[in-house]
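Apart from one protein chain that is not included, each protein chain of the complex appears where it belongs.
Letters A, B and C mark the chains as written, and numbering starts fresh at 1 in each.
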Amino acid sequence: MDKTVKILDYGELGLIDIMGSDDAIVEAARVSYGKGTKQVSSNRSLIRYLMRHQHWGPFEMAEMKFYVKLPIFVARQWVRHRTASINEISGRYSEFDMSEVYRPTTFRKQSQDNKQGSSDSCFSYEIQSYDKSQTEYSILLNKGAAKELARIVLPVSSYTQWYWKCDLRNIFNFLRLRLDFHAQYEIRMYAQAMAKMVKESFPLAYEAFEDYILNSVTFNGSELRYINWDIVDGGYKVTIDFEKAKEELGKRELNELRMKLRHVAQ
Amino acid sequence: MDKTVKILDYGELGLIDIMGSDDAIVEAARVSYGKGTKQVSSNRSLIRYLMRHQHWGPFEMAEMKFYVKLPIFVARQWVRHRTASINEISGRYSEFDMSEVYRPTTFRKQSQDNKQGSSDSCFSYEIQSYDKSQTEYSILLNKGAAKELARIVLPVSSYTQWYWKCDLRNIFNFLRLRLDFHAQYEIRMYAQAMAKMVKESFPLAYEAFEDYILNSVTFNGSELRYINWDIVDGGYKVTIDFEKAKEELGKRELNELRMKLRHVAQ
Amino acid sequence: MDKTVKILDYGELGLIDIMGSDDAIVEAARVSYGKGTKQVSSNRSLIRYLMRHQHWGPFEMAEMKFYVKLPIFVARQWVRHRTASINEISGRYSEFDMSEVYRPTTFRKQSQDNKQGSSDSCFSYEIQSYDKSQTEYSILLNKGAAKELARIVLPVSSYTQWYWKCDLRNIFNFLRLRLDFHAQYEIRMYAQAMAKMVKESFPLAYEAFEDYILNSVTFNGSELRYINWDIVDGGYKVTIDFEKAKEELGKRELNELRMKLRHVAQ
Partner (left out) sequence: MDKTVKILDYGELGLIDIMGSDDAIVEAARVSYGKGTKQVSSNRSLIRYLMRHQHWGPFEMAEMKFYVKLPIFVARQWVRHRTASINEISGRYSEFDMSEVYRPTTFRKQSQDNKQGSSDSCFSYEIQSYDKSQTEYSILLNKGAAKELARIVLPVSSYTQWYWKCDLRNIFNFLRLRLDFHAQYEIRMYAQAMAKMVKESFPLAYEAFEDYILNSVTFNGSELRYINWDIVDGGYKVTIDFEKAKEELGKRELNELRMKLRHVAQ
């Protein structure tokens, strides 16, 4: 297996190994249901049923292993997904390759309404401090400094590498969070590349994931108190008590509701 | 701390210890946001924000420890929640107390439309096989059989006991699944008792859990394809293309959609 | 892949799928060490080095999936290994096959010196209570009882089935604990069968596991205080201050020390 794609400037995502397939997910599910599953007509229906009802067990029966080359600040977000196995290159053992640092030339501006996000507007800028850090790393190594200590001058944009192995349930959880537009652009690029590989390897499971997780819209109990569904001829008349909602939910939550309604009404 | 409630016939749920409080959740969240959280006006708002956006981290900072006495078949469902710590009485080490076995006198009938559930109708019945099993357990012990082997004749309705310690994030996940009407009645009784204890110990977090998780309704992407939201004066006219939905979603999924609509239109 | 072995009377262990190999473990390890591993001469040396120093990461990169048919009381011990994925047949969904219950005809006697173990002496006995339980299960089903409720009369020796998927690191941990003679005989039979399959699939890793984990002997700090190593010609003169050890360690711990010494002096 040798599918590697380039991400950012020096990043890579390579699919190393797969355990299982859509069929294997189905096979595992049929163990749970014993002789009782004859009626579910097809693999596709069964996989969609499992995803719809968040019966995650059978999705844990599939596993994927990736090679990833990624900046340290991305690795720090990634590693928070604890249900996975990692083998990372050791900066105590190996020297960093200083020719490869994430070096954007266009910088996204701070979002005004999201305190932890970026806006769409950008400016050009060339990073200058890397040279100094890298020179100092070399000086320290030349003076005989321990690698584990010399590396502390390197920026968090330095690339690291690892093998990452994860079951499909937890890969879907990774994708749900990291494909989202709230995720930082840099990790989203990895998530998008990974999503393609998952889709190719598990087409039925991925389709179900898109339909039932990615593209779903949840109205919470708080919102539903201000949404009136009146039965009318051929459907419902839905009205939102914006005045009361604004008062009780607050401005921020009301905006979230508006965005959802806009989304479903597209 | 000594709050123990009775569950089923011989079952118990006791709250042994708590780490944290609503305040501690807030305190942990404020670490994440550094100096940037001044604007969120209150603890309640912040906790609701965290729950609404599934920022689970701060909820992991609270922990509860319970003593539970429960039938083995309930324990087998419970133990599938892996992110928790358990100390169970050892049937290899201690003799089972045979006077205490779960002994319902009313039996729920098999649900017709849910292959793994019960219906509302019941019948009376007195279990007779327990005596035989218990007598045989005694005989085996009297003959000098190892306790680890003698116990194999006991029914899965025998009571076991354990300490169960879990963080609040995973307790909410337990409750979400086990308070649901699809969960088996017996484990639901424990979940209901636990929910009360959580509500008392973490009133703000529990309120948010009810609003944003328990009482939410999710329309998935598959359903949204057949739900049309037309903007009309004062809100939306929502129509569902039942014909097409029936054809493409199938009968089972269509029923699920109908139930959701009935729920939101109440 | 179709390797299934019989365990106990109706039990089975089947190897369903494997991810990785000894080579894949080595490949993952070499990522950690970057360009620095040229000097380790062979795969075997590297795997042994990893195992000796408990660098478990690369062993997590291999995964095995098993089909298991096992009595419920064994399943209850097994499931305590939390870092694994399970898909179990649902007793709420499927009827138990009552012709298959673990039915030993020879019973091990209670160990005198180990409160949770068996001794070597046995007696013959034919279990009689199963018929009653099974008849009652049938009666309940015939009366229309929900399957989830009818099953509570069945003994913990009833067979269940599951898929169990686990990485090699955690499989070794399972084997370390369940191959031990303190483990209950019944689960040990599964561990022994699994060990053979692991050995066949990962011969180098398994050899290292035997050498560095299974066959190791640990002297703890408490014991070392009473073991004197005097350097003598060609080695050491080792004397144990049994009097003082007995006084301070107590009888039980002293016995454990004696057993270790007997083992290494074989």
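By our rule, contacts are C-beta pairs under 8 Å (C-beta built on N, C-alpha and C of every residue); 3 or more make two chains touch, one makes a residue touch a chain.
Model, not experiment: these values are computed from the prediction.
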| item | value |
| --- | --- |
| Candidate in contact with the missing chain, chosen from B:8, B:46, B:61 or B:227 | B:61 |
| Of A:108, A:196 or A:246, the residue in touch with the unshown chain | A:108 |
| Residue among A:14, A:155, A:221 or A:250 that touches the chain left out of view | A:155 |
| For chain A, the residues touching the chain missing from this view | 71-73, 75-76, 79-80, 82-83, 86, 90-93, 102, 104, 107-111, 115-119, 123, 125, 127-130, 132-133, 135-136, 140, 143-158, 184 |
| Residues belonging to chain C that touch the chain removed from view | 36, 45, 48-49, 52, 115, 210-222, 224, 227, 229-232, 234-240, 250, 252-253, 256, 261, 264-265 |
| Residue numbers in chain B that touch the chain omitted from display | 17-20, 24, 28-29, 31-36, 57-58, 60-61, 63, 65, 67, 85-90, 93-95, 161-163, 165, 167 |
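Here, only the chains that are shown with their structure count from here on.
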| item | value |
| --- | --- |
| Furthest chain, CA centroid comparison against chain C | A |
| Cα-centroid distance, chain A relative to chain B, in whole angstrom | 28 |
| Cα-centroid distance, chain B relative to chain C, in whole angstrom | 30 |
| Two or more partner chains touched - positions in chain B | 115 |
